[in-house]
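One protein chain omitted, others in place.
Labels run A, B and C following the written order; every chain starts at residue 1.
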Amino acid sequence: MSRVQELIGEVTNPPFDIMRAAHVELVVSDLDASLHFYDTLLGMIVTERVDGAAYLRGWEEYLHHSLVLRQGPTPAVDHVALRVAGNEDLDALANEFEARGCEMRWVEAGEEPGQGRALRVQDPFGFPLEFFHDMDVVGANTQAFHLQRGAPILRFDHLNFHVSTPERVFTFWQQLGFRATEYISTDGEDEQLTGAWLRRKPTVHDVALTAGTGPRLHHFAMWLAEPSSVLRVCDQLAAAGHVHAIERGPGRHGVSNAFFVYLRDPDGHRIELYTCDYYTGDPDHPPLRWSVTDPRCRSFWGTRAPDSWYDESSQLLGLDGRVVATSPANVDERTEVMA
Amino acid sequence: MSRVQELIGEVTNPPFDIMRAAHVELVVSDLDASLHFYDTLLGMIVTERVDGAAYLRGWEEYLHHSLVLRQGPTPAVDHVALRVAGNEDLDALANEFEARGCEMRWVEAGEEPGQGRALRVQDPFGFPLEFFHDMDVVGANTQAFHLQRGAPILRFDHLNFHVSTPERVFTFWQQLGFRATEYISTDGEDEQLTGAWLRRKPTVHDVALTAGTGPRLHHFAMWLAEPSSVLRVCDQLAAAGHVHAIERGPGRHGVSNAFFVYLRDPDGHRIELYTCDYYTGDPDHPPLRWSVTDPRCRSFWGTRAPDSWYDESSQLLGLDGRVVATSPANVDERTEVMA
Amino acid sequence: MSRVQELIGEVTNPPFDIMRAAHVELVVSDLDASLHFYDTLLGMIVTERVDGAAYLRGWEEYLHHSLVLRQGPTPAVDHVALRVAGNEDLDALANEFEARGCEMRWVEAGEEPGQGRALRVQDPFGFPLEFFHDMDVVGANTQAFHLQRGAPILRFDHLNFHVSTPERVFTFWQQLGFRATEYISTDGEDEQLTGAWLRRKPTVHDVALTAGTGPRLHHFAMWLAEPSSVLRVCDQLAAAGHVHAIERGPGRHGVSNAFFVYLRDPDGHRIELYTCDYYTGDPDHPPLRWSVTDPRCRSFWGTRAPDSWYDESSQLLGLDGRVVATSPANVDERTEVMA
Partner (left out) sequence: MSRVQELIGEVTNPPFDIMRAAHVELVVSDLDASLHFYDTLLGMIVTERVDGAAYLRGWEEYLHHSLVLRQGPTPAVDHVALRVAGNEDLDALANEFEARGCEMRWVEAGEEPGQGRALRVQDPFGFPLEFFHDMDVVGANTQAFHLQRGAPILRFDHLNFHVSTPERVFTFWQQLGFRATEYISTDGEDEQLTGAWLRRKPTVHDVALTAGTGPRLHHFAMWLAEPSSVLRVCDQLAAAGHVHAIERGPGRHGVSNAFFVYLRDPDGHRIELYTCDYYTGDPDHPPLRWSVTDPRCRSFWGTRAPDSWYDESSQLLGLDGRVVATSPANVDERTEVMA
């Protein structure tokens, strides 16, 4: 058993139950332009719009929001949110992060529209995390096919973080109760983890870690019904004059087996439209290793991702509202494309 | 060689060039309801709306119209139209129908909006045919994916006639230069033709003949991009509260190999949404026979078509504006489902 | 809150963790014919074949089997199996069923090839249930696209039972820790439950209950990648001369939103090929009600299911190896198609 396999084997059962990745709040420089992108072009539902912010959800989602767009001076990620199984999990998480010496604060019910009491922390690596349970039930629109447009976007699926120290961040998320489903590592004696996919809900992931300058948000991903939804949204974006929003794909991932396309929103925030991964919910589900030199690992069909996909991602705001400082990665995720 | 095979072998090269089936004009009892169906729900483009009539086309079509909806007291088919290669073909066709003793009249340029001079005839079996060449070029919208809705409908594909004497009508269309691509016949010594698919453009058909009470229009068909377009429009119709518009399908045809669904418009006119047939343009293309007892012939997956699909179709108007009388079929097309 | 809503609200957290529906063992009259159907035509993997039985799995499945075919004199269901989170759950379940006075027996490790110790019980309604945790890990073939055939079948999804007393059986499964995601009930004051979908894993269901003569297995369902997989397998079945295996569909379910087709295997056992349902894992996920008179409830596109789909299903074997007696249903599930 290699050192990386040992690392992956260190699963834990912490005293709180994080159910899944749930939403992101993006700071955007032009709210109308962003709404045009996410609502009109990609096909999300605007649940509520207040002064300077909009709360959106997908067509299968019955909760108030899975994406917040907030007008601000500089594009950034205000926070990423995970839903816990009950309100008592918030207190257990507060204990956890207090013990780790992390900055945190309580968000009162209603401070984030549609949401109950929530815990905001800045995790040991700088990511602004929000944990919540209560959120207004506003109703799903799964079969309102006659109103759907764009992809359409059905539900929030996962978060992908650019991290400078993949193994350390990986251990942190395992300690929060996440389990690895797939990972990329270097070959040879000095095996190093360069990417990892961790899940709470029984899909391939809720949180993925990509080696790169971080902490930054590489992308968030929304779930579509099927591959033809991915093709349709590309056709529509190009037809509407937004061809430059298409950064990478459509294609099949080796990791996760999903069919995907990566888009850049008007501020450069990256969204993945994602479908077709697989069930991972049994406790003995074996994590799948990919060599960083396998050309099929990132793109099952071998297509090289553009440099921007490796180099660029969204900066984060700390709890103090200031941009979080970043460091370059200690391993090179891009070995695969240079092999 | 059987008698039916001999019949099919009697191909001709008449002195005129009918290119393809091109449009239908339907009399509808509520123009707004029909426009909601064809424009909003199925996704056609309204090129022009005049008092009491609307002219629609598909997204790939650059000519003025492929469907005319005209308000009138009683639902019926005003005429079905075929496009000829040049205006000189109209005169040659006038000679042909004069020799056959058919009623006919010239339609002046502009009498049918967007269309040039045209010939209207009532064929020997009672069908109101229009032949035309000139039509206004208004431009295709093939790649306006961001504006498309419904299926969407891309272009006119074919006509299907309910006829009481399939073999006689078959011979007539062969004499107009059409060629059989597929046919259904009874088994045994007394083989009889019960259905036929004839083409000018190199697809499976421009005109199909189905044994049944006729002359009536069984359906007209519009082409979609792919099977998922058929599924999408069914989802949208059901979601919009029009589930009763879905009469048969979606499914795969044995004949033609197409993927299809049959809908009934608000007046009961039947439209087929159709995709995926094959190239038939070489002169030695062998006509394909199906036995009327093969359950895969009408539905490759064996699903029984509802009785309405066999029994009901749209009545025709003659050149005098009166409903054309019908007779029951001399063979039973439905043998297949009773076998 | 109606009586049925109250019933649905009675969720429990029992002292055992059933993870999901996992496999079925069918008694088949001709093992070779059944293997041709499930392996060659539908595209499953044969993990192991022993004298008189075969153990199959889908392409995403890493465990030994999700379908057992066992040669026997009379077609029947030997047992249906659910996987529990750990071996300690087996003992807790034994306590539960002992308290209920159910017949049960322990299956030793290896008695069912590839499987560890398991508990077999005959539940209060006569269903032969197997609970297990340990099963040999033999490896997934998710991306062996070049070897896949048929649909292909990816993984086991759910069980559907014909039950004569839907509400009583519903309460039983809720007491085992299952939660309702959708249900069908009659309209009016005397609301009665006629169908229910209950889940452990966060999809629409692991177990569904359909009012009808029971106890019988209405069908088991396997997951496919996408709707085009469903269409492909129908094309292949018809081409291979197995058109009569296609009983109902393809189509979209109102309930569950899934795209489906129902097939009958050579012994008449019914298998559903199923894809595209939705995430249900949050504890406040609201159960969705359908009226039994809504034509879209069973078939979103309104297509009437054939009588056989309502009337026929697979008989069960008790722990004594004898066929379990059945009773007619106390409510009529078919009201919908008669409305």
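One rule holds in what follows: a residue touches a chain if its C-beta (ideal position, glycine included) is under 8 Å from a C-beta of that chain, and two chains touch if they have at least 3 such contacts.
Being a predicted model, the structure only gives us computed values, none of them experimental.
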Exercise for the section: Identify the residue among B:Gly52, B:Gly268 or B:Gly281 that touches the chain left out of the display. Expected result: B:Gly281
Completion exercise
Filtering C:Val11, C:Ala33 or C:Ala144 for touch with the omitted chain leaves C:Ala144
Fill in the blank from the handout: Considering the complete complex, of C:Glu191, C:Asp235 or C:Asp332, the missing chain is touched by C:Asp235
Problem - Among B:Thr74, B:Asn95 or B:Gln143, residue touching the chain not depicted - result: B:Gln143
Handout entry: Identified contact with the non-displayed chain, of A:Trp223, A:Tyr278 or A:Phe300
Key = A:Phe300
Handout entry: Interface residues of subunit B (partner: the chain not displayed)
Key = 19-20, 60, 62-63, 83, 85-86, 137, 142-143, 154-155, 201-202, 223, 225-228, 254, 257, 276, 278-279, 281-286, 300
Practice task
Could I get the residues of subunit A that touch the absent chain, sorted low to high?
Solution key: 227-228, 231, 234-235, 237-238, 243-244, 246, 250-252, 259, 295-296, 300-303
Completion exercise
Residues on subunit C facing the left-out chain by the touch rule are 41, 143-147, 226, 228, 232, 235-240
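Heads up, the rule we're going with is that only the chains that are shown with their structure count from here on.
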Exercise for the section: When you average C-alpha coordinates per chain, which one falls nearest the overall C-alpha average? Tell me, please. Expected result: C
Completion exercise
Cα centre of subunit B to Cα centre of subunit C, whole Å, reads 44
Handout entry: Residues of subunit B whose C-beta touches two or more other chains
Key = 228, 235, 237-238
